[in-house]
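Note that one protein chain is taken out, while the other chains of the complex remain in position.
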Amino acid sequence: MRVPAWTAAGWTRHAATAAGLTALSVVAYLLLKGVQGDRGQVVLLVVVWAIALTGLNLITGLGGYPSLAHVSFFGGGAYLSAYLLGKGLPMALCALLAVGGTMLAGLVVALVFSRTRGQYFAIGTMFFTAVTNLVLTNAADVTGGPNGRPVDLGFSLDTTLVLLAASLGLSLGAFYALSRSRFGDRLRAIREDEDLAQHVGVPTARVMLIAMVVSSAFGAWAGVLFAQYNGVIAPSQFTFVQGFLMLVAIGLGGGGRLLAPLVGSAVVIGFTQLIKLGPGVSQIVLGVLFILVTLLVPNGILGGITALRRRPRPTAPDVPAPAPARAKEVAS
Amino acid sequence: MTALLTVDNVVKRYGGLAAVDGVSFTLDAGGVLGLIGPNGSGKTTLLGVLAGTHDPTAGTVTLDGRVASGRGAHRAVRAGIARTFQTTRLFGTWTLRDSLRLARGEVKGRTSAASDDDIADLLGLDGLLDRPCGALTSAAQRLAMIALALATGPRVLLLDEPAVGMDTGESAALAAAVRRVADRLGVAVVVVDHNMHFLMPLADRVLVMAAGAVLAAGTPEEIRADEAVIASYLGGA
Partner (left out) sequence: MIQVLVNGVFLGCLFAVVAVGLTLVYGVMEVPNFAHAGVIVLAAYTTWSVSHAGAPFAVAALAGIACGGLVSVLTEVLAYRWIITRPAAAPAVALGLLLILQNVALRLYGGEGRSLDTPYDTVLLKAGSVSLPGVKAALIVLAVLSLVALHLLLSRTSLGRAMRAVAQDREAAAMLGIPMRRQYSLAFLIAGLLGGVAAVAYGPTFQVSPYMADDVLLSAFVVVVLGGLGSVWGAVAGGLVLGVVEGLGAAYVSAAYQSAFGFLILVLILVLRPGGLRSTNARRVA
């Protein structure tokens, strides 16, 4: 599954990944800085989503659990930091408390739902997001109600841009490290067959719990940065439809793959923001696309590309080529 | 000397229905216990209680004097009880070697498992370690499931209909492999199977279950001769 970390080939691979992610951060910064207007907004959203979705890629991508709660963690970071800033706390402390507070919420959600299986998990996290949205809409004295609330400037615009660009590379780097650790293997084992994972000794509930809490941190931090850039936040940005679109992004990108959050965000944001097809149409197209990808290319766009690239090449004589897609069907 | 595995009056109820109704037995290291009985007699449920898949409603399973039941599957595995399933279950897209490494990592420091190559050797899986599990033949997949269980370094191995879907030659090879596991690794084995030609020569002792309770227990020869068993289950076999 993963490249052994302590071999020369492993280190070359890690170094190349680190270099690639650094380059990605630099490109992201240049784009954030250089692109203006509507398109600038698109770049921002893609970067913010990619940071947030890196967390979702742990639970849903590696672990195979469809979490609809992620958008609430995203919103939690945004609202908590905005509220604390409004109380006059210094920005760094606000960010820390917002991320910490959201992780605490993530822990509670995980304690309730990490022992439930796929379908219940989807229903439960969906409901959690619906209730969170209900609170954001109704607790008007804290959240500003349905029309949202302004966010005080905590970071200068340039600081926010630097943080966004750096966080993109660092988040993906953290995911790379996690997915190559035993933690990543355990999550993959849960996705393949949770009962079997338990019976080889994986404490599945605890692994899911940790994944959920860690993922909420990514979501919350992305929310903090989003609030800083946007200057205003509203419940309509954190509905369960948004939560579902996050899931769509991971599915389209290719769950569990390093760049899935980035590719998925680009496709989803691109469809909803760039292409003006009239109300609803872009979401219909996304829905159809998502179902087609789920049915036809279970490993998403990135998985599909890998499979295509591998096909024409003859396999090396004594190394049997891994055949993920086919093998999975045989097993199920 | 006390037995390795002690099953004491285990009961498992679903609602009003007792799937397992007060089963007790003991098993020593290196012993092979055959578990037979008609469909619905509670064999698989009992296996599930032993493996931590199900919590018992009453009674305990102790391994080396420590209670191992009712604490979840992963703790049972860490205590030294591993199982396989009736239907083939493997991490289909992984290679067998990767699967074994995961299992080994989960019990690190608690038990010592045989090496990958030793396990492959015992089970006759040489040369198949680096193939994706999903691409193995169905007989090899059944053995791979046992390999996965052995990688957790178990002291008790529970096999749920391991010979299902195998032809005579394959099930004979399986029986030999299970015997090797018991003899060389000193693992106590519990085997559930319907195939008497497979089970009877393999088992040291046989437990016959009916309606959740133990109907008879003894050596394969004694069981063959037991009239109650013949009437209720073996029929003309």
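By letter and in written order, the chains are A and B; residue numbering begins at 1 in each of them.
FYI, contacts are C-beta pairs under 8 Å (C-beta built on N, C-alpha and C of every residue); 3 or more make two chains touch, one makes a residue touch a chain.
Quick caveat: nothing in here was measured; it's all calculated off a predicted structure.
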Using the touch definition from the top, which of A:138, A:156 or A:181 touches the missing chain?
A:138
Of A:10, A:40, A:86 or A:124, the one touching the omitted chain in the full complex
A:124
Who touches the missing chain here, A:29, A:113 or A:155?
A:113
Even though one chain is not shown, subunit A touches it at residues 64, 66, 112-113, 115-120, 122-124, 126-128, 130-131, 134-135, 138, 195, 240-241, 244, 247-248, 251, 278-281, 283-284, 286-288, 290-291, 294-295, 298, 332
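Note that only the chains that are shown with their structure count from here on.
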Express in whole angstrom the distance between the two chain centres, defined as the mean CA positions of subunit A and subunit B.
41
Could you pull out which subunit A residues touch subunit B in their complex?
1, 182, 185-186, 188-189, 192-193, 195-196, 198-204, 319-320, 322-324, 326-332
If you look only at subunit B, which of its residues touch subunit A in the complex?
51, 53, 72-74, 77-78, 82-83, 85, 88-95, 98-99, 101-103, 105-107, 130-135, 148-149, 151-152
